[in-house]
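== chain A ==
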Amino acid sequence: MVYAVEMRGITKRFPAVLANDHIDIAIKAGTVHAIIGENGAGKSTLMNILYGLHKPDEGEILINGQKQAFGSATDAIDCGIGMVHQHFMLVPRLTVADNVVLGKEPRKGLLYDRKAAIAKVAEVCSRHNIQVDPAKKVADISLGMQQRVEIVKTLYRGAEIIILDEPTAVLTPQEIDDLGEILRQLKEGGKTIIIITHKLEEVMDFSDDISVLRGGKHIATLRKAETDIPELTRLMVGRDVQLGGRKESAPGKEEALRLTDIVYAAAGRQILKSISLVLHKGEVLGLAGIDGSGQTQLAEIVAGVLTPSGGSVVYHSRDITGKTVAQRKKEGIGFIAQDRQKHGLVMDFSIAENLVLGFQRRPEYCQYKIAVNSKAVISDAQKRIREYDIRTPGEQVRVSMLSGGNQQKVVVAREMGSRPQLIVADQPTRGVDVGAIEAIHNILINHRNKGGSVLLVSLELDELMMLSDRIAVFFDGRLMGILDSATATREQIGMMMVGSSLEGKEGPAS
Partner candidate 1 sequence: MKINALKLRLKDALVPLILILIAFLFSAIWISFMGKSPLEAYRALFAGAFGSTSGVVNTVKKSVPIAFASFAVIVSTKANVFNIGAEGQLAMGAFGATMAGIFLKGLPAAVHIPAAILAAALGGMAFALVPALLRVKRGINLLVVLLLMNNIARFLLQFFVLDAFASDNALVPSTDRIMESARLPYLIGPPYRLTIAVLIVLAVAIVLELFFRRSTAGYEMRAVGLSPEAARYAGIDINKYMLLGLLLSGALAGVGGGLEILGNHHRLYIDFSPGYGYDGIPIALLSGGSPLISILGSLLFGALRTGSLNMQAKVGISDEIISVIQGSLILCIAANYFVKYLLNRRRSGKAGKEAGQ
Partner candidate 2 sequence: GSKPAEPGVTEPAASSTEPAAPAKEWKIGLVAAGKFGDNGLNDALKAAVDAFTADTGIPVTKVEVSELSDHAIHARNFGEQGYDMVIMGGTVSELMPEVLEDFPNTHYILNKGTVDGYDNCTSIQFEEPQAGFIGGAFAVMMSEHLAGVNKVGWIGGMRINDLEMCRYSFQAGAHYAGGQAVESYVGDFQDIAKAKELALQMYGEGMVIVQAFAGGAANGVYQAVESLPEGNYAMGAATGQFNLSPERILASHIIKTDEYFNEVCKKFIAGEMPSGIIKAGLKDGATGIRISPLIGDQIPQEIKDKMAEIEAKIVSGEIVPPTDEASYNAYVAK
């Protein structure tokens, strides 16, 4: 049979890493093919090669049986390949239509025909039954919508083979379902789809075939019907992974954190509308909601990175509303920021330097109050690297050289290592592979079991339900209700996340 895509003996070296090592992979036309693997396994690299963004050092690519040599993305696009990247490739200042037609703009004479662009994009959308408003600015639409714009982009270019790199990492459950629906329709329309994801449930949901990469090597390709999640996990990580190590110890009654009437507005928009919450010692409180419902802002307000426009934050019976980030750190509030590369780490610092970031003024890292105690910093870093299983050649390596999962571990190691009482974790496992997810989950649970408290933001309901004692659901900056995770169902939470409040089922507010 003729495969839509065949990649033979693909090898790609980067400075200091062999990202792809003689990978052979074949993808049948008209199927959904999942590619899975740990962080840094080489999935994105392989796909970038297929899309012409990187040139392989060795190997060849066949599209529909024809050998191809791609010099750039243009060549791949001309071959009918489209790609939706891990990070959205959209310019927020411009409209959806502008973004979609980029590179293949409709013209009127010498000029760019913006009207025709909008019409054409609208036509593509309606043909594939995808809901987007082509005239809107990208900055004004939701992440789920942006995802759809990315898919429309590939369709507009007439892609027959569509690659999606971690398309669900930032989507809500509802949006993920929508995406699944779109993918099914595309498949019915005869398109071939390649999808990279870390979420194995989705793999089982969406795909026909599954390929597993590990350490740059192709490990196996399986039919979905002939495999299951534990086997995939084993193939990916090389061992069994136990997710859901939840301990059933009851949360304490002492208040760790009390938020009263928190209001936050930015750029003339009400982002948080009078939120009141209580978090106890020894408790994990999950914040659920569609991305952009305000839960991230709430987390950042507790961490002190954002200043609320109104309301008060009381921590261990002390009002800390006006306190700075540094003061809160001193008082024992740890923060795992959502964007590790932008907010969590100084990418050009070494691991050791990053491990004291924010704690550099602690007496144990400081000599004579003004100098860095490098000995202490280094020995401490070595200890943490062992303790948190950060995979690195040494503590002097720059964090930018680590894989996403290991970078996340550095952030977690730092915040947890500072012995916080309250940890604010904003999507701590985003884009991280199963092995690392397991480690991070265990760290958070252990913290809770030792009497610490956790404020956990996550877009993944499973994660929230697994880790949290209670779940607070947000919609459009409002608190829809707080549920006990032992009794709450996915459906309940899902409904509240899209705005229908469940009268009477609200958990105790304090």
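Candidate entries met the following condition: all candidates are chains of the complex that A comes from, given by their letters.
In this section, contacts are C-beta pairs under 8 Å (C-beta built on N, C-alpha and C of every residue); 3 or more make two chains touch, one makes a residue touch a chain; residues count from 1.
Here the structure is a predicted model, which means the values were calculated and not measured.
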| item | value |
| --- | --- |
| Selected partner (touches chain A in the complex), from 1 or 2 | 1 |
| Chain A residues touching candidate 1 - in the complex, by the definition given at the top | 11, 13-18, 21, 57, 303-305, 324-329, 335, 337, 342-349, 353, 357-358, 360-361, 365-366, 370-372, 374 |
